[in-house]
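Omission of a single protein chain aside, the complex is shown with its protein chains in their original locations.
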Amino acid sequence: MDLDNFMLMRDEILLTVIILMMLVAEVLLSQKNKKYVIQLGLVLFAGYTFQSFIPNETGELFGGSYKTYPLVHLFKAILAFGVMMILLQSVTWIKEKLLPYDFAAEFFILIFSSLIGLNFMVSAGDFLMFYLGLELSTMPIIALTAFEFWNHRSVEAGVKYIMLASVSSAILLFGVSLVYATAGSIQFDVITGAMHLPLLEIIGLIMIFIGVGFKISLVPFHFWAADVYEGAPTVISNYLSVISKGGAVYVLMTLLFIVFKAFQTEWNWIMYGISILTMLIGNLFALRQQNMKRFLAFSSVAQAGFILLAMLSNNELGVKAIIYFLLIYIFSNVAAFGVVQVISLKTGKENIDDYTGLYRTNPKLSLVLMIALFSLAGIPPVAGFFAKFFLYAAAASKGYYLLIFIAVLNVTISLYYYLLPVRAAFLRTSENPIPYFKSDIYSKMAFVIAMVGLLVLGLYSGVFEYISGMSNIL
Amino acid sequence: MNEFSYIYLIPLIPILTFLFLGFTAKKIKEPVSGYIGTASLAAVFALSVYTAYKYFFEVGMVNGKYEPVLVMIKKGWVNFTDKLAIDLGILLDPISAMMLIVVSTISLMVHIYSLGYMHSDTGFSRFYAYLSLFTFSMLGLVLSSNLFLIYIFWELVGVSSFLLIGFYFEKPSAVAASKKAFIVTRFADMFFLIGILMVGYFGQSFDFETLNSESTIHMITGWIANHQIFSFMGLSIFTWALILIYIGGMGKSAMFPLHIWLPDAMEGPTPVSALIHAATMVVAGVYLVARLFPLFYHIDNGAALGVVAVVGAFSALFAAIIAFTQEDIKRVLAFSTMSQIGYMMMALGVSGYEGHEGLGYMAGMFHLFTHAMFKALLFLTAGAIIHAVHSNFMKDMGGLHKYMPISRWVFLIAALAISGIPPFAGFFSKDEILTAAFEYNKFIWFIGFLVAGMTAFYMFRLYFRIFHNKDTDYGDHKPHEAPFTMAFALVFLGIMTIIAGFIPFSELVSADRMPFHSEIHWTSPLVIGSILIAASGIGIAYLMYYKETDYPQKFASGMGAGYKWAKNKFYMDELYIFVTHKIIFDKISKPIAWFDRNVIDGFMNLLGVTTEKAAEKIKFIQTGRMQDYAMYFVSGVIAIVMLIVYFRN
Amino acid sequence: MDILTLFVVVPVIITLVLVLFTKTLEQARMVTLIGMLVQLGMSINLIYKYLETRNSGDHSIMLFQKNIPWFSEFNAHYHIGVDGVSVLMILLTTLIVIAGTFVSWKITPLSKEFFISLIVLATGVYGFFISLDLFTMFVFYEIAVIPMYLLIGIWGSGPREYAAMKLTLMLMGASALLLVALLGIYFTGSAGGQTPTFDILELSQREMPFEWQKIFYPLAFIGFGTIGALFPFHTWSPDGHASAPTAVSMLHAGVLMKLGGYGIFRFAMFLMPEGALFWQDFFLILAVTGVTYGALSAIQQTDLKYINAYSSVSHLGLVLFALLMINKTAWNGAMLQSLSHGFITALFFALIGMIYGRTHVRDITKMQGMMRIVPLLSVAYVVAALANLGLPGFSGFVAEMNIFVGGFLNNDLYKQALTVFAVTSIVVTAVYMLRLTGRMVFGPTTKVYTGLPKAFWYEKVAIGILVGFITLIGTLPFWWLQFIEDSVNNFIQPLVSK
Partner (left out) sequence: MIEGVTLFEIMSLTTILFFIGIYGFLTRTNLIAMLMSLELMVNAEAINFVAINKYLSPTVMQGQIFSLFIIALAAAETALALAIILHLYRLTKTVDVKEVKELKY
């Protein structure tokens, strides 16, 4: 690494700088000016987000353990964008909950470092970097999960998360060590070259995939998700369900499609089963949830199952479909969680029944909720439909028609429970609905961005074309 | 044929009248609407008479044969295929011209009559609107040049009859009757439609002239000859098609067993009964058979015609027997109508084709013509009587000759006519029918002969019990003679009834459209016999009913069960009710509805319920204890490893 | 902006105007009405242009085509175009939406939202009728399906939530099949290395392997058939219609259910002819069953809307039946029947809504002799009943006759027998229709309801529109058939050539 190829990892470096500046600010700012930390963090990160959309050239650092190419850079930008929206929504929460304890800066620092971890993970060139990224992305979030230390549920979520995460990473590590034993290296390129799949290596690979699958919350490794999402602060559930899941999906994709290509054929029909299981279990659990956060948690489990459809395709179509889906998915889920958060902050209500008659009092909010849920369910003209459609198309390109059929039936089930909040908010009227309230400017911005995204990204094909323009990574 | 190009006006005027009256029913009050309707009908009448005259005596006859005249209004109204199409065309030939006269005359009379009869009825305008609608449909029916077109008007007369029967729509009985009439005829029409489809399929045309042409008949007979397998009960498929069409005719013409709607149809206003259920609509079936006569005659050497004859004869007898026992005068007339139409069917059935062979055909048409006149007359008179007495039942009448002289005389004329006493119209037509039947089959003839006597008997039973018999005390309001408008119609029809018989019908109407000559052989035993039996029928009626006697009771008790059956119309209604309600509704339709709600819909709901149940069942795997989660986690890993290892080798 | 895209754009504009500028019921309905009148003008203009083009000798299969790449990655285009059938369907939609606007003249609560959803629904329908690209078609199809949930759920009556959910889920389940079929056609439809495409005109030129057609045709057929109330996938329709608000029942039964037959005609059979022939006999049984079955179960119903829903099942069964007969005459009949049933059933639901709005009862055993109370509505109801049982002079007759004649013209005893079987439905229809009118319209007046308001002007307008078109079709069928024939001729080619 030297000055001329230094800019290759400018995202990570910038984030580090931002973190340092936050630290400095934290130290320098006097007690009564602490609240400016928030604005500072937002501004800095906004700047980061903007720059991350400037394309970056292909290259590698540290002897190939850090790789970057247009798609991964774009993906980092997408992640940053998602985080940006989440931050916008979290302002009120920080003001109300964290400032009193003077935790505002820490929140930003932890989120940013987790994002760094994800960035490293997605552009990892060997298992070491991959493992470091994984851990770096997980731990701060665990800390944040338990951040509301006065709230028993939050802490319980934290405990569950860290324990299970450690187990999964331990298993993943064991797998890595097995692969290392058989392939004789931890560098992806070398391993790709030296794959002839003895049993030991297969076991190793399975363990690795499961370590990632834990992060994506595939069945049967999804149990933590619901509990953690419910317990954690809504912002963090949001982050978990879109950002860290998205990063993990990307890694799984690159590992499957590029690094362990040879293993794909072995692995496909296992994934076939897992995807069906994931969709079904996720839907069935979401079906009977009352708590919105838990509900969204299970819905995001089900969504992971849909992503696997495209994972099966193992071709560029799959790559495009997945990236596009993640993009849309970030928009929809952020919007949905955002509504939940705004409401729970104002009223402390998180149950579906509490939303009864919401449209009569807060029409805009319930519209946002409806569009977000429709997008998750995949109903045109909202972008979610197109994203899902491309996933199906990717699977169909390999002829998995039966799987697609099962998937679409699952969509029907999911539509049922996505309509439940809509039913509560629109169809019903209640004596004591959630009263009208004005949400703060930041979350409004986030909502507007999300809505525009959901309504435009689908009908306007440019974005998809742009993504598919740079997804020739195979 | 441009000298007839005006002819589309004949159906057009009534329909326009209908629309006008229908839309302005609220505004225009009695009697203006009545005048409008009558005026338009008068115009139609004039046109029809002009057309008929022109056709018969100027244009129609081309070198010794009445050539049909076709006026095409819209070709290809609906094109099914290049061969099969519904063309709006008007076909003018002897029978349609004749029917024009009948329909327009009777309709006009009824219009005039109703001015008085429907006086101060709330639905006066509506009544005239309906009348115009019916007239339109009936004229269209007789004029249509295309089998499908006739079906269209067939349906339309059905619906106008439905509307008119249910005219007093607040009377449940009327509503029920109208429903019954429509559904029964609709049921028959279904067979008609199937018949049409088959004819279209085999005959490759819906156009009457094409269907009746030599070439088509030849083609069909050839086809039948080559496809012996396509036959059922010994009759070829095409004969069955004709029989199906004839079933349609049976429905409209109230032939047994599809007659049950006719008696109930008397719920409608009496003029309607006169117009629709005596003179015009009910003879549509006869007209239909006459229309397709060449087909009926030539295919399978008239196998279908045999059916027509038998059904006709049987219905004639059956109706006559029931007519003996009815108390409601309109019902008696209704059954006599049924019986007379049976006569006409019989006549067609026994007819041949060429020249004098076609006597039956001619006679049938002739009887249709005369019957229209005197039966309308009878109904209208009955209407006048009911108008005066405010009752339909004979027991409330008697000795009316004192109060209603005109009605009495015209009724007598009509009764004599229908009984077949010379020189009244009925005699000639009936006599020729019997002659034709005699040449065809003695047994059929005998039935006809018997029915002639019975007819005379029950008609005079009616006459005597209304006008003579006992001297009923009518209390404060005495029955009065009908007002002028009604009386005018009665007298006019009376005159028609007297003179109609002398029309040289065979010169005009015949099966092969070739005029032939036929006169009554006064000396032949047939003629004398028929006169005698009619006379004896009248005599018996005189003995039993001229004065109040106890013969009727004796007679009835003597017959015992037979009388009861006849009085209850042989329980045909009950049979139908049983079949429809008990079997179709309860045994078929109900289970289906249940099946739909509970099985099919239930299955759909079951899917949903199962899903929710499943969700409820599996919730316990999410215990909330992280060691269980870890357990699942690890076992998941192991399971997958196992699977791969297993399936790999 | 080309003449067809406008049909999708104008509703969107109306929606935006409604969202942004309207507050009250009066404004909302005014905006909707004006917008739809514009739409009507466009439809008439379209018909005029269509005839003009055809008479100028342009016999291309689709007119006014426009083909813009959308997701070029998938070779999915925004490809639109119309032929006779679609032109008529567009006209039908417009008229029924207008009538629906008049019928829901006083809709509350959330009037504005009601009209918005209605327009969105219409947008989807318009898009469906003009799209020539499977992808575009599917997008619009789903757009059309979803607003139903809100419309029934918010403004419905009775067990509205249940009905709305059921309808939505069943239709989504159906579109699951459809989606699979669609992707199947996309990937297998282009044998021999051509780039896969969603464009039906291109696909019709390519040879889809028979073994795939065998798999995907039934999926497509059932997928479309479900919304076309194909037995036994029709159960959403009685509940849905019973609970839906008037205008929605009209639009749904009048137009949305036609998407089924239309889709089968336009996409399924056209793209998979061998499959169609292979499955013909099997589906014929289902269709015929639906015809008589629907009619027979209608006899037992006492709820006006249920009667109508089942009669719709029966009549749309006829549409599918005719389509399966694969015969020009029958297909003409099918399309004409779609059109005519659209108007008739819309009229029915409109009247039911009006009567229910007055009496708050839909049970025919509970009201009698409405003729004296609301004469106009009753007369209209009788007219509708007569039209429904196929009385000549009204649209139903012509359509059904085409179907029956077409069905019988097959040189195949099996099909002829089925046709005869279907013919029986005309009697059963007569039975339940007359039973209905006899109970409700005629008979002695129920005292409770005397003095109910007579028909209001906007109701009269709605009735006028619908009755007018029913009679127009019934008396001038040749004018309407000219549109249908030319498109049928093109679309039946692949089937008869096989």
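Just so it is clear, A, B and C label the chains in written order, and each chain counts residues from 1 on its own.
Heads up, the rule we're going with is that a contact is a pair of C-beta atoms (placed from the backbone, for glycine too) under 8 Å apart; a residue touches a chain by one contact, two chains touch by 3 or more.
Owing to the predicted nature of the structure, the values given are computational and were not obtained by experimental measurement.
Q: Touched by the hidden chain, which of the shown chains?
A: Every shown chain touched by the left-out chain: A, B.
Q: Of B:405, B:539 or B:624, which one is in contact with the hidden chain?
A: Per the contact definition at the top, the residue touching the missing chain is B:624.
Q: Touching the absent chain in the whole complex: find that residue among A:125, A:231 or A:305.
A: Considering the complete complex, A:231 is the one touching the chain left out.
Q: One chain is left out of this view; which of A:156, A:201 or A:350 touches it in the full complex?
A: Missing-chain contact among the listed residues: A:156.
Q: Who touches the missing chain here, A:170, A:402 or A:474?
A: Answer from the full complex: A:170 touches the omitted chain.
Q: Considering the whole complex, not just the chains shown, which residues of subunit B touch the missing one?
A: Considering the whole complex, subunit B reaches the absent chain at 619-620, 622-627, 630-631, 634.
Q: At which residues does subunit A meet the chain that is not included here?
A: That gives, for subunit A, the contact residues 126-128, 131-132, 135, 139, 142-143, 146, 149, 152-153, 155-160, 162-163, 166-167, 170-171, 173-174, 176-177, 180-181, 184-187, 226-227, 230-231.
Here is the rule we use: only the chains that are shown with their structure count from here on.
Q: Given which chains touch which, is the overall layout a line, a ring, a star, complete, or other?
A: complete
Q: Where the centre of all protein Cα atoms falls, which chain's Cα centre is nearest to that point?
A: Chain nearest the overall C-alpha centroid, as shown: C.
Q: Select the chain at the greatest separation from subunit C, using centres from the mean of Cα atoms.
A: The chain farthest from subunit C, judged by C-alpha centres, is A.
Q: For subunit A versus subunit B, what separation do you get between their C-alpha means, in angstrom?
A: 79
Q: Using CA atom averages as chain centres, what separation in Å is found between subunit A and subunit C?
A: Each chain reduced to its C-alpha mean, subunit A and subunit C end up 43 Å apart.
Q: What are the residue numbers in subunit C that touch two or more other chains?
A: 169
Q: Residues of subunit B that contact two or more other chains, please.
A: 608
Q: Mind pulling up the subunit A residues that touch subunit B in the complex?
A: Residues 159-160, 163-164, 167-168, 171, 199, 202-203, 206-207, 210, 214, 220-221, 223-224, 226-227, 266, 270, 281, 284-285, 287-288, 413, 416 of subunit A touch subunit B in their complex.
Q: Where on subunit A is subunit C touching in the complex?
A: Touch residues, subunit A against subunit C: 320, 374, 379-381, 385-386, 389-390, 392-393, 396-397, 399, 401, 404-405, 408-409, 411-412, 415-416, 419, 422-423, 426-427, 461, 464-465, 468.
Q: Per the contact definition, I'd like the list of subunit B residues that touch subunit C in the complex.
A: Residues 74, 76-81, 84, 86, 148, 151-153, 155-156, 159, 166, 169-170, 172, 175-176, 178-179, 182-183, 186-187, 190, 193-194, 197-198, 200-201, 585, 588-590, 592-593, 596, 600-601, 604-605, 608.
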